[in-house]
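With one protein chain withheld, the remaining protein chains of the complex are depicted in position.
Chain naming follows the written order as A, B and C, and within any one chain the residues start at number 1.
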Amino acid sequence: MVPLSPPVAEKSVHTKVTRRILIIDCADEQGLIAKISGVCFEHHLNVIKNNEFVDHAQGRFFMRTVLDGDINEADFISALQAVLPSKHHFKLVDAGKKRVVIMVTKEAHCLGDLLMKSYYGGLDVEIAAVVGNYDVLQNLTEKFDIPFHFISHDGLNREEHEQAMLNVIKPYEADYLVLAKYMRVLTPEFVAQFPDRIINIHHSFLPAFIGASPYKQAWDRGVKIIGATAHFVNNCLDEGPIIKQDVISVDHSYSAEELAHQGRDVEKSVLSKALQLVLNEQVVVYGNKTVVF
Amino acid sequence: MVPLSPPVAEKSVHTKVTRRILIIDCADEQGLIAKISGVCFEHHLNVIKNNEFVDHAQGRFFMRTVLDGDINEADFISALQAVLPSKHHFKLVDAGKKRVVIMVTKEAHCLGDLLMKSYYGGLDVEIAAVVGNYDVLQNLTEKFDIPFHFISHDGLNREEHEQAMLNVIKPYEADYLVLAKYMRVLTPEFVAQFPDRIINIHHSFLPAFIGASPYKQAWDRGVKIIGATAHFVNNCLDEGPIIKQDVISVDHSYSAEELAHQGRDVEKSVLSKALQLVLNEQVVVYGNKTVVF
Amino acid sequence: MVPLSPPVAEKSVHTKVTRRILIIDCADEQGLIAKISGVCFEHHLNVIKNNEFVDHAQGRFFMRTVLDGDINEADFISALQAVLPSKHHFKLVDAGKKRVVIMVTKEAHCLGDLLMKSYYGGLDVEIAAVVGNYDVLQNLTEKFDIPFHFISHDGLNREEHEQAMLNVIKPYEADYLVLAKYMRVLTPEFVAQFPDRIINIHHSFLPAFIGASPYKQAWDRGVKIIGATAHFVNNCLDEGPIIKQDVISVDHSYSAEELAHQGRDVEKSVLSKALQLVLNEQVVVYGNKTVVF
Partner (left out) sequence: MVPLSPPVAEKSVHTKVTRRILIIDCADEQGLIAKISGVCFEHHLNVIKNNEFVDHAQGRFFMRTVLDGDINEADFISALQAVLPSKHHFKLVDAGKKRVVIMVTKEAHCLGDLLMKSYYGGLDVEIAAVVGNYDVLQNLTEKFDIPFHFISHDGLNREEHEQAMLNVIKPYEADYLVLAKYMRVLTPEFVAQFPDRIINIHHSFLPAFIGASPYKQAWDRGVKIIGATAHFVNNCLDEGPIIKQDVISVDHSYSAEELAHQGRDVEKSVLSKALQLVLNEQVVVYGNKTVVF
């Protein structure tokens, strides 16, 4: 039994009032909740949902608040900053729909799930475009009237290929990039263009089976459970902050191919749930970890 | 964590030898395995996979065997029948791809998942057609080049509407009908046309919350887990033999609408896994229950 | 995969500062968090953990805060009440260890788990006594140097039996009563002595299989999942507010007896987790439901 991501209804209220999400991450000190919620109250903001987390080991405070109301953003922000410790991270975003670009190679299951869920409203996202280093998934993408860009890596070195992709991706001004089984390693230069904004699905229960052919590795080891991990991409392969993981039971009767076949369902499910969390602004990156509200 | 359906690779071997699935269901008696497997051996059939189950309480024997080899089917069957108890059920089918017709109303998530999995090979099935009592899902179906038949119930009584659907469905000669959130109750007469061949997804963990609005019922009761149930349809609403069930954790913060929203994922997943089991001939109906090999 | 109860370390800090848990439940209005956390700040209380929940449908606000610091409780409470809406529920308790009395009949698995976890510190509780209407579990209880009271119902009517139990239970001044497979229905008069303070484990996934022999009912229905439910006891059998539920997968090969045998593990696990949540003051009863922070 897998707990799903928290409810998404925060976004779906039909109201003319602007809904914003406020994320604060700063050194812990006494009275932070009182001060921050005090500022919200003074600006007549309605707190729809509020979560805090204090990492007592590191003395760090995290807060995510969903706020309804009409404010002068600059005034609100300067009032907030006046009560926060001098070093803080701060994010105030509109709760509206986010835009993503999806990168793929050949496998359809993750892309297909995102396209389908976006189509029927199971995922609250605008898929601006799909970019593939093969054209295998062009037909599927275009069924949903979404542009597909085929950027072959043939004859290009890694930097040239990534530059070609960037040329296509950048104009979409996506909030996030989603690697839906994109099977090439990205350079630090590419990743640096989208800090904490690239979400990858790895087909194992990290940190087990890092690297290539995790299902084959799992079969060789005779594990009784396999899994998938969605994480932000940083410069170390399969090492970025984990957003979501899930597993399924398997047994001796599965071949490596059957593990891979069955693993698809958990891959697509984990990626889709992780993306929803990110789109909801529920995920705060913190060192090499995440706080998921 | 949800165990998936057993591996499907039984079907995917590339060989010119015919693969068949043999299902036997009869009174238990000593020596049945020896006799049945003896007949298979004499006919030079290779046993790829074999499962038995004995219900000792009721003295009933079940066997499912995947067999490779070239046989004279009539000879094989008469040899088998010679060793079986006089009253037995017997099924010998080709392991090849099955054909289904899907019935829908307005909700896209189950249909969408079946269309997508069929498209990329995640489900080994031929979707011959989709029939809807609304035309909401016509566009989605036709994206995948599958015929959609809109049979409105407007102005028709139940019998007329079902007859109109039967007129469309029958010519497809489907192995199974799949009710992918088809929201009307079928008459016994309709069901009788497809005995143990109609698969429904019910949006609750049966037998909890039988009937209408199960998510609203679940919310009213304050449950901490919700679920979905795939079952064969018989004449009692929500009472047919259960094939597959699964659940997800929820909490107090979910509204009834959010329960329904989150429940979609488990509905589509349970339906798809149940259908795969049925397509694999892994499900034997037995009274109002199933044996799932 | 089952998410466990939230971490219990809130209690385990070694400090001379008093730790308290504040629970507030009142009509929702703007500024509540600011006002309440403001009062905490003014009294120099350190917020260790804070959770809120707003039921927007019913306009109800819930808050649970873990607070460290030395205060004049009366002053703090009157300051709080000054900022709360006139109708509110209010609880301020020490975060220390709670005391329970356990009621049993004959089955050992739930009692045994509670005794064992209490022994090695897996559950932070003082088991003051065990009361049984049979003496079957006396020996097990006394292994752990806990008094066992055998109050047979033989020759007593229900009221007399309950009165005899009350006479034994009352002097222990327990925070909670735990029905660890106590197999008799309690009268409303008995229940009224411990409002929202009696925790029961029901051996099914409520509301499925209410009443007697749920495993036999589950077997008859051919379900593929069985479960257990821990709930507060109110006057309607199996109808009280649900605290925790969990399930396990089963299949056709389980007899009703085997379902019961396998169900024991989930029963004991659900009861123990629910009890930990209650002992942690993480559960707020609200109508016939619970908010579990």
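Rule of thumb we're sticking to: a contact is a pair of C-beta atoms (placed from the backbone, for glycine too) under 8 Å apart; a residue touches a chain by one contact, two chains touch by 3 or more.
Just so we're clear, the structure is a prediction, and the values are computed from it rather than from any experiment.
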I'd like the shown chains that the missing chain touches, ordered by label.
A, B, C
Touch as defined at the start, partner being the missing chain; which of B:Cys40, B:Leu114 or B:Ile226 qualifies?
B:Cys40
Chain not shown: contacting residue from B:Asn50, B:Thr105 or B:Gln193:
B:Asn50
Of A:Asp68, A:Asp124, A:Asp175 or A:Asp246, which sits in contact with the chain we cannot see?
A:Asp246
Pick out the residues on subunit B that sit against the missing chain.
1-3, 30-35, 37-38, 40-41, 44, 46-52, 54, 56, 246-247
Could you please point out the subunit C residues that touch the chain left off the display?
1-4, 6-9, 107-109, 112-113, 115-117, 119-120, 122, 140, 143-144, 225, 246-250, 253-255, 257-258, 261-262, 264-265, 269
Determine and list the subunit A residues touching the chain excluded from the picture.
1-3, 53, 55-57, 205-209, 221-225, 227, 241-247, 249, 251-253, 255, 286, 288-292
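One rule holds for everything that comes next: only the chains that are shown with their structure count from here on.
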Rounded Å distance between subunit B and subunit C, as computed from the means of their C-alpha atoms:
41
If you average the Cα atoms of subunit A and of subunit B to get two centres, how far apart are those centres in Å?
35
By residue number and range, which residues of subunit C touch two or more other chains?
1-3, 56, 246-247
